[in-house]
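Everything on this sheet refers to the single structure shown next.
Other chains dropped; remaining ones untouched in position.
In order of appearance the chains are A, B and C, and numbering begins at 1 in each one.
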Amino acid sequence: MYDSNRVLASMLSKDHFSKWLGIIIDEHKDGYCKLHYLIREEMLNGFGIVHGGVLFAAADSAFAFACNSYGRLSVALDVTINFVKPAEVGEVVYAEATEIYCGNKTGLYDVKLTNERGDLLAVFKGTAYRTSKDVAGNG
Amino acid sequence: MYDSNRVLASMLSKDHFSKWLGIIIDEHKDGYCKLHYLIREEMLNGFGIVHGGVLFAAADSAFAFACNSYGRLSVALDVTINFVKPAEVGEVVYAEATEIYCGNKTGLYDVKLTNERGDLLAVFKGTAYRTSKDVAGNG
Amino acid sequence: MYDSNRVLASMLSKDHFSKWLGIIIDEHKDGYCKLHYLIREEMLNGFGIVHGGVLFAAADSAFAFACNSYGRLSVALDVTINFVKPAEVGEVVYAEATEIYCGNKTGLYDVKLTNERGDLLAVFKGTAYRTSKDVAGNG
């Protein structure tokens, strides 16, 4: 039997880059994850706004936690991201991943990135390939 | 008159996150950029492979350097990425951005991510919105 | 002053391919369009299911009617589509376009394709470039 909390704990304990991002999980359940993090100076690009990769990364973490929540090891296959509004130093950014579809081999997830005022920053849509392996390494 | 070297120097000098990634520019010219970086432990996700955001980020930097090369401030509008093969600690990853199209308001760029053996890791396609501003802040 | 009904009527009157598809508009308002059509034999591909282009086309029409609803001539820049479930001859397919974001130069729209039982067939996300021209040719 899987346990989505145990799956998340197993993933987070080894996730060095999510730690560097400073990700804090707000809510996690089957097919869903909401998290937030603070934009720091070292996350900026040459135009003084958050680097696209840093926004993408937080959405990608939320996506990974949502699509692996069932305990089946799932990996990102394809992702599209639309950038709507930049984020600046000191802003808290939220990433909320919801499930659009979960089939036998693939799953489809939507992640919305917003700031504290609720402004939409970016929209992320990811397709996961669901392997036949366990996340935790065993049952 | 713009100078693509000056544009790149101006962007890089303030690009904190590209510095954190350890990006080294191999070649830069109008509509083109090739760079590489080393995968470090702090770039890994919970499965012991490079975090998707770290692969995306390097491609996004190459894309930004290519589409801003003409001196017109350009920002990412939409990006799609397809993940083909993971990268591990100690691998050197190359990102090569080439121009598919450059119009008055938008530009379209392709970025291929490969490892030292030439294996394809990911394919990135980005649409830039070309503003009417200068990258360097003046002419 | 624009009038979204007049905009739609102007677009539909000349839209030969939407006519061929047999599109019927269920609802149309600012930033929104819902329509449906029937899958016919001539819409099938070589595997006996609806051709991907025929599903895309209906979503693209809903997207165009939604993003042009304000009277500003808008054209598709980038689109992503995820195919979830095929449709067969005799099925009625619904396309519902909703606005995620509408800025000065670009707009972002989500289109869901479903069948009569409410099964999700495909998810479409489109970025529109908003020109400075009028849809109707004048005000």
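Following the convention adopted for this analysis, contacts are C-beta pairs under 8 Å (C-beta built on N, C-alpha and C of every residue); 3 or more make two chains touch, one makes a residue touch a chain.
These numbers were taken from a predicted model, which means no experiment stands behind them.
Undergrad: So we've got 3 copies placed here, but how many does the whole thing have in this file?
TA: Altogether, the complex is made of 4 copies.
Going forward, only the chains that are shown with their structure count from here on.
Undergrad: Could you grab the centroid distance between chain B and chain C? Build each centroid from C-alpha atoms only and quote it in angstrom.
TA: Going by mean C-alpha positions, chain B sits 33 Å from chain C.
Undergrad: Where in chain C do residues touch at least two different other chains?
TA: 80, 127
Undergrad: Can you list the chain A residues touching chain B in their complex?
TA: So the residues of chain A in touch with chain B come to 10-21, 41-48, 51-54, 56-58, 60-61, 64, 73, 75-83.
Undergrad: What residues of chain C sit close enough to touch chain A in their complex?
TA: Residues 80, 82, 84, 100-101, 103, 108, 120, 123, 125, 127.
Undergrad: Mind pulling up the chain C residues that touch chain B in the complex?
TA: 77-78, 80, 105-106, 127, 129
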